[in-house]
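With one protein chain withheld, the remaining protein chains of the complex are depicted in position.
Should a chain be cited, it is by its letter among A and B, assigned in written order, with residues numbered from 1 in that chain.
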Amino acid sequence: MIEPVEKDTSIVAVITGVLYPFIIVFGLYVILNGHNTPGGGFQGGAILAVLFIGRYLVFHTDDFSIHRAHLVEKALLVVLILVPVLFVFGTLSRRYPQWNEAYLIFMNLLIGFKVALGLTIVVFRYAFFEDR
Amino acid sequence: MTEAILLLLLVLLAIIAVETQILRMAVIFLGIFSLLLSFLYLYYGAPDVAIAEAVMASGLVTLLYLTALKRHRVYTIRFTNEMFREVDDRYIIEGTRRGQLLREIEQFCISKELEPQIICTPEDLPSLLEKRSSDLIIRQEGEQLTVYGNQDNYFVDELEMLIIMRYQDLNCKFIRYDEELALHEEAS
Partner (left out) sequence: MKQIAVVLFVVLLMGFVLYLSNGEREMLPNEVSRYYIENFTADTGAGNAVAAIYLNYRMYDTIFEALILITSVIGMMHFFTIGGNK
């Protein structure tokens, strides 16, 4: 209801700066270990999306090229459809079972980056949308 | 036991979130609800779902709701006084009659389905008028209260009536200002 004195607080900025590398490492950890431990591409991607959103919360800048991110996301979707079609639905999975783990890690990475970019685009579009 | 407490708290928080009048508090209660739900998923042995719930529902969805509230029907009230660098929250709450005025404006906003947002600002009045981001500015000089209403807002007439009628004893004045010309003729 009653908000504190309106100022750009340096507390949030400093804490976000301190948390930055930890967010990156934790997100990548959740993605890369998704095939062995709880977590996976979707969860890790959402954690990585927090990176850009936290940056927006602190600096309120929009120097992030949304169109380029959208392009990358579309390219990732194509790869994300092609890889399982070749590997799982084809016969490669049964012929080379030693590639299974590499396939899982690769797919988790793809899904993670795609989800991170998608959520970032959604939040940025929504936050910078000018009404009236 | 833990399960029962968590489930009861979930029901309680859901009811509170529905029944709260101020939308922003409802959003916060919904965030707490999602966090407890993720604990419950963890308790039931589904850590994957718990992580997804905690990050998505408790973090991003709360952020999106708050952004949506800020985008749309927020009625911004800024409070300043002559020693504009020393204003703080305590100042409003302690003055009972002034606090009542703010409560009344808040109730008015709720009845119009607006979202009241009261900010005690350390800025000077001219810069506030220039910024034009607030719908209502309340300024205090000693005992004199001056309310600046933004002319673009539809509810400024009703608010003026409300304040003039019910708060004559407060020695307060209502001034409207335009968006283009920051501050001009005064009408008490």
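Note that in this section a residue touches a chain if its C-beta (ideal position, glycine included) is under 8 Å from a C-beta of that chain, and two chains touch if they have at least 3 such contacts.
None of the values given here were measured: they were computed from a predicted structure.
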{"item": "Visible chains that the absent chain touches, using the contact criterion stated earlier", "value": "A"}
{"item": "Residues of subunit A (touch criterion as defined above) contacting the omitted chain", "value": "34-38, 40, 42, 62, 66, 70, 73-74, 77, 80-81, 84, 88-89, 93, 97, 100-101, 103-104, 107-108, 111, 114-115, 118, 121-122, 125-126, 128-132"}
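Heads up, the rule we're going with is that only the chains that are shown with their structure count from here on.
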{"item": "Geometric centre distance via CA averages, subunit B-subunit A, whole Å", "value": "32"}
{"item": "Residues of subunit B that touch subunit A when the two form their complex", "value": "22, 25, 47-48, 50-52, 55-56, 59-60, 63-64, 67-68, 71-72, 78, 87-89, 92-93, 106, 116-123"}
{"item": "Contact footprint of subunit B on subunit A as seen in their complex", "value": "1-7, 30, 38-40, 42-43, 46-47, 49-50, 53, 119, 122-123, 126-127, 129, 131"}
